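With one protein chain removed, the remaining protein chains of the complex are shown where they sit.
Chain naming follows the written order as A and B, and within any one chain the residues start at number 1.
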Amino acid sequence: MSGFRLYLLQRITAMIMAPLVILHLGVMIFAIQGGLDSAEILSRTQGSFFWGTSYGLFVLAVSIHAAIGIRVVLFEWASFRGVLLNIISWLVFVVLITMGARAVYAVVA
Amino acid sequence: MIIKPHRGQPLWIAFLLHRISGLGLAIFLPFHFYLLGLALEQTETMDGLLRWSDYPLVKFAEFGLVFLLAVHLFGGLRLLALEFLPWSNRQKTLAASAVAISFLLALGFLMRAV
Partner (left out) sequence: MQESTDILEVGVWRGDVTGGQLVSYQVPRQSSQTILDVVTWIQRELDPGLSYRFSCRVGMCGSCAMMVNGIPRWTCRTHVQKVVQDNRLTIEPMRNMPVIKDLVSNMDEFFAKWKLAEGQFHGRKTRYDPIEPLLPDSPRRLAASAAIECINCGICYASCDVVSWNPAYLGPAALNRAWSLVNDERDIGQQSRLNAIAADAGCHNCHSHANCATYCPNELNPTASIAGLKRLAARAAFAGKI
């Protein structure tokens, strides 16, 4: 994929995430009171189509966004180039989307 | 990264904050996902880890994370506006506002958490 398309993809995923992150900040500040426990989290999320879709979309977007971001940082600040840079970018994407999908499944299913 | 003389201007600092917060969030995310993944079969381990959030030092670290998330969000919104909306000359004000809003939000989170 060309550098410009990666740039566009990073901006598009940013636009997708912006409202989701605002929602997440809201949940963190207003919905959480008196500490965290798994029962409280799961009671909100389990079986919820809304939270499943929101978190699922977020995990997909953030995996792409972070992989492209880290790719640029490694290129500019650590002189990574070529195949190695591609491998690491894909690795970041795969790790995030695998762990993220598992997390969404765990709290929603 | 050395802050050389030519970098000592507000929008360069805004860039640095955006990059550092992005890196910080990318490093934090796998831990966050791991913890939530525990809900699948190890809710006790999960609750054990969540109880850590009662410690003041952990609460302060959470304040830091909320600030990183907020400043990456609002700083990112400024960049999206810069790149995709007609040019505005108020970039320094907007960047400073993003930091201020993020700090207040993180502070609000800390107040609710303690």
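Here is the rule we use: contacts are C-beta pairs under 8 Å (C-beta built on N, C-alpha and C of every residue); 3 or more make two chains touch, one makes a residue touch a chain.
What you see is a predicted model; the values in this text were computed from it and never measured.
Asker: Taking the complete complex into account, tell me which visible chains touch the one left out.
Answerer: Within the full complex, the chain left out of view touches A, B.
Asker: Can you tell me which of B:46, B:79 or B:99 touches the chain that was removed from the display?
Answerer: Counting the whole complex, the residue in contact with the absent chain is B:79.
Asker: Suppose we count only contacts with the excluded chain; which residues of chain A make the list?
Answerer: On the side of chain A, residues 2-5, 7-8, 11, 75-77 touch the unshown chain.
Asker: Against the chain that's been left off, what residues of chain B make contact? List them.
Answerer: 4-7, 9, 11-12, 15, 79, 82-84, 87, 91
As a convention for this text, only the chains that are shown with their structure count from here on.
Asker: Rounded to the nearest whole Å, what is the centre-to-centre distance of chain A and chain B, using the mean of the C-alpha atoms as each centre?
Answerer: Roughly 14 Å, centre to centre.
Asker: Residues of chain A touching chain B in their complex?
Answerer: 11, 14-15, 18, 21-22, 24-25, 28-30, 32-33, 35-39, 41-42, 59, 62, 66, 69-70, 73, 77, 92, 95-96, 99-100, 102-107
Asker: In their shared complex, at which residues does chain B touch chain A?
Answerer: 1, 19, 22-23, 25-26, 29-30, 32-40, 43, 46-47, 50-51, 53-54, 66, 69-70, 73, 76-77, 80, 83-84, 105, 108-109, 112-113
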